[in-house]
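The complex appears here minus one protein chain, its other protein chains still in place.
As written, the chain order gives the labels A, B and C, with residue 1 at the start of each chain.
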Amino acid sequence: MIKVGIVGATGYTGIELVRLLYAHPEAEISAITSRSEAGRPLSALVPNFFALSHLIFQEPSLDVLTQCDLVFFATPNGTAMKMTPELLNAGVRVIDLAADFRIKDIATWEKWYAQTHACPNLVAEAVYGLPELNREAIKQARLVANPGCYPTSVILGLLPLLEKQLVDPTCLIADTKSGVSGAGRAANVATLHAEVSENFKAYGVSGHRHQPEISAILNSVCSAEPAQVTFVPHLLPMNRGIHATLYAFATNQTEDLTELYRERYNGELFVTILDSGMHPETRAVRGTNQCVISVNRVSKQQIVVLSVIDNLVKGAAGQAIHNMNLMYDLPEGMGIEATGLLP
Amino acid sequence: MIKVGIVGATGYTGIELVRLLYAHPEAEISAITSRSEAGRPLSALVPNFFALSHLIFQEPSLDVLTQCDLVFFATPNGTAMKMTPELLNAGVRVIDLAADFRIKDIATWEKWYAQTHACPNLVAEAVYGLPELNREAIKQARLVANPGCYPTSVILGLLPLLEKQLVDPTCLIADTKSGVSGAGRAANVATLHAEVSENFKAYGVSGHRHQPEISAILNSVCSAEPAQVTFVPHLLPMNRGIHATLYAFATNQTEDLTELYRERYNGELFVTILDSGMHPETRAVRGTNQCVISVNRVSKQQIVVLSVIDNLVKGAAGQAIHNMNLMYDLPEGMGIEATGLLP
Amino acid sequence: MIKVGIVGATGYTGIELVRLLYAHPEAEISAITSRSEAGRPLSALVPNFFALSHLIFQEPSLDVLTQCDLVFFATPNGTAMKMTPELLNAGVRVIDLAADFRIKDIATWEKWYAQTHACPNLVAEAVYGLPELNREAIKQARLVANPGCYPTSVILGLLPLLEKQLVDPTCLIADTKSGVSGAGRAANVATLHAEVSENFKAYGVSGHRHQPEISAILNSVCSAEPAQVTFVPHLLPMNRGIHATLYAFATNQTEDLTELYRERYNGELFVTILDSGMHPETRAVRGTNQCVISVNRVSKQQIVVLSVIDNLVKGAAGQAIHNMNLMYDLPEGMGIEATGLLP
Partner (left out) sequence: MIKVGIVGATGYTGIELVRLLYAHPEAEISAITSRSEAGRPLSALVPNFFALSHLIFQEPSLDVLTQCDLVFFATPNGTAMKMTPELLNAGVRVIDLAADFRIKDIATWEKWYAQTHACPNLVAEAVYGLPELNREAIKQARLVANPGCYPTSVILGLLPLLEKQLVDPTCLIADTKSGVSGAGRAANVATLHAEVSENFKAYGVSGHRHQPEISAILNSVCSAEPAQVTFVPHLLPMNRGIHATLYAFATNQTEDLTELYRERYNGELFVTILDSGMHPETRAVRGTNQCVISVNRVSKQQIVVLSVIDNLVKGAAGQAIHNMNLMYDLPEGMGIEATGLLP
């Protein structure tokens, strides 16, 4: 049994980690920590955790966490980087679900996250935890930077086109839509039911932190010109799910794109390619670790890719457990193969 | 492995049966049938069933169904009663998720369901499949009448009070609220998103089929006067979940009711009693087989019981599998112990 | 033109007052105040107020407010009582949409609102602003206590039965359900979209402030025994609307109740009585000042009344304007006769 600790199990991502790890046959939750809730049982905060009344929040101390084999950080940006060096030194492996280790360029990171990085040297070591891209490196990693939710849906949707250089990389558009759980469980007028329901809007049109993350990863697979992505996120009046609608301009007009995608993701447990003309829907992946994609040539030049994930699973907790399975040489799907809940 | 057949896997209850049985370690789905969809794969109708493309709808013939050990009917009322006699004769056990075998009094049944019963003799044999009430009989049953969704939440909420004769049985009120999946997956203006969302209303105030079902079961546990229940259902602008708010008038004012409920349901895997003053919520049981209850004495005379279930799980498919587990002497919780999905 | 001031126009009730008063032909919004937002335009907080960019929040000073003819308080409980004495002295009339003047018994008020009342003598003078009950007194009032949202729906639903002594007043049940806008626009985890949507629960089962308000008003119309109301509120996964399901036990079993209600509310612009057996729905009154009711005798003894309002209109801002119309001898429906928005 892998002894895992979860730092910050009070938000939706942390709750989802607990839900999935509780049912994982090879993991055992040894510690959950929260500075504000230390001493309280998890079940007092989360009404669906009847069976988990034994989990009590502890202070996030090194004493507690170094007794784990693996620590997940489901914390605000800037928390994991402060504790990670000591945890790694103590032989504990780390998966950060926040953004501290996702962007290799420190200056870019510091600009977007408006803070000084506490351990830039570890950024170089960290592996970007997208199994479909970095499987072998993840297996060996001490430190995994779990991808952002939007980046997961966008990168998986564009990867085959960019790897094969079939589209103009300087002119990519990602029109993305997310359920409101992505904004977290903090008290906030903007995410009240009466503000979000029966409403739809874009946000961050002048810039969003996931844009540099997406660009950096896509650049790493483009041989020639740097990838330029216009990224416009929108807030959906629902809780779970991301839908990315991706626009790219074809430089080659004959390739069978669906076939290409199926080859690229052949054997991948968590990527499903629909026939062209079909429409993936977010509810089909609710509660699951799946990314479902269709790729469509809508005119000679224009390619439209539709890509959906559950932002809390494939976009966060599920992918983190996929990474854990890889790091501990377990079957990749262990604990994360549930069928979606419909309706 | 138990070979199971599902008649009518096109509605929400049938879909939920497939979802749960697919993950059940001791059951195998041998056949799904649908007159209208015969020949089509299930995954074409249900976008979350990627991994189930091998399940193809067949005609609901005896040839197909008699090869099963157990057949679930997730059909409109009046279907199961037509096929059940021959299935039982062929040695196949049956769990009906519709209402054909729930009401022992044939005249009452025929009045409320507006049809002639096809096999009244089997009604007498059928066991009402509420494990918390009829566990031993279910274990031996050939034919189980799976309880209605509203009745499950109401009966579990009132049972301890009536068994102990602590309230006036002639003056019970069940104010119940259900998510819209209870109305099924048929095309219907009344259940369109644009009719249901941002709306709330009662329905059936002049009479609802679940009222005689509730009364009959409650009567069976009252020694003296017959139980009389005023039953008012309401439609919630959400998909899953039932909340029953139950009002009863105490004849005894000293009993510790929470303690009483905990004793009554001691050892029950799927009933959780909260402390008095706490409020069960439907999302806590979403996707689970739990019934969560709190019992509150709000004045000398007045008792208020709050009871929640997921109408598709504890109110239908999950309870049916619980019954199957009992019938086949499996651990009661097998395949139905998931934690709720939040949010 | 009546010059009106609105203290606290940052919440949903205040916003609704602005929306309705802006279109009112005989009222002019002279001042909106907010301590926290002073200096900011209203349109910066409320995206639907394009045309209202001239309304700038001011500090809630007496200088500003005494220039109005009428001041509405859409503030937290305990604010209006501090400013009202001076406003009345300056000849300004006051309508308080909070609870400061609703309960005549000061001890009861202080217990439920956990503060000392600042002007108990004015409580006696204040008129409870339910036009269907207190029309003549409202016309003469300097100070109106606008009813609570739940009390409006419950009192209008029970009034005819109690006035005519047709039911047992000691045994009334109000099972009420409210949209989340009733909880206000403050940052709060409990009212986040991800907490409220796809969820339903009761709250305040051990006591709610609207219970003594309802009891006091109902008592005032009962001749004999004091009214006792069991009041259980629930939170609906939607924004606007209250549905009260009211249970009463008949002492007379022959009266035509629908006829009785139609007589009682004959000529009332804002109460509509449906035929027995029909189900009022909250969307039918969305954005309107209507209360729609059906009254149903479901058994010899049991009466079920269904009553719906829009909590922000008939339950708050609309009723306040109705009161203003009465106080200034305007046509009662002026400015509040819109048809509901469907869907």
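Note that in this section a residue touches a chain if its C-beta (ideal position, glycine included) is under 8 Å from a C-beta of that chain, and two chains touch if they have at least 3 such contacts.
What you are looking at is a predicted structure, and each value in this text was computed from that prediction instead of being measured.
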(message) Just to confirm, in the complete assembly, which displayed chains does the hidden chain contact?
(response) A, B, C
(request) May I ask which residue of A:Q67, A:T230 or A:T251 touches the chain that does not appear here? (result) A:T230
(request) Based on the whole complex, identify which of A:N199, A:S220 or A:Q253 touches the chain you can't see. (result) A:N199
(request) Decide which residue listed in C:E37, C:E198, C:E213 or C:E332 touches the omitted chain of the complex. (result) C:E198
(message) If I consider the whole complex, including the chain that's not displayed, which of A:L88, A:A137, A:I173 or A:M334 touches that chain?
(response) A:I173
(message) Take the complete complex as the reference. Which residues in subunit B touch the chain that isn't displayed?
(response) 12, 180-181, 185-189, 191-198, 237-239
(message) To test your reading of the contact rule: which positions on subunit C touch the chain that is missing from view?
(response) 12, 15, 19, 22-23, 46-52, 181, 197-198, 239-240, 272, 280-281, 283-288, 290, 292, 338-343
(request) Determine and list the subunit A residues touching the chain excluded from the picture. (result) 171, 173, 175, 177, 179, 194-195, 197-203, 205-206, 228, 230, 232, 234, 236-241, 243, 245, 247, 249, 276-277, 279-283, 286, 294, 296, 298-299, 301-302, 304, 306, 308, 343
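The rule is short, and it goes like this: only the chains that are shown with their structure count from here on.
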(request) Provide the C-alpha centroid distance between subunit B and subunit C, rounded to the nearest whole angstrom. (result) 39
(request) Averaging only over C-alpha atoms, locate the centres of subunit A and subunit B and give their separation in whole Å. (result) 37
(request) Any chance you could list the residues of subunit B touching two or more other chains? (result) 197-198, 239-240, 280-281, 283, 286, 343
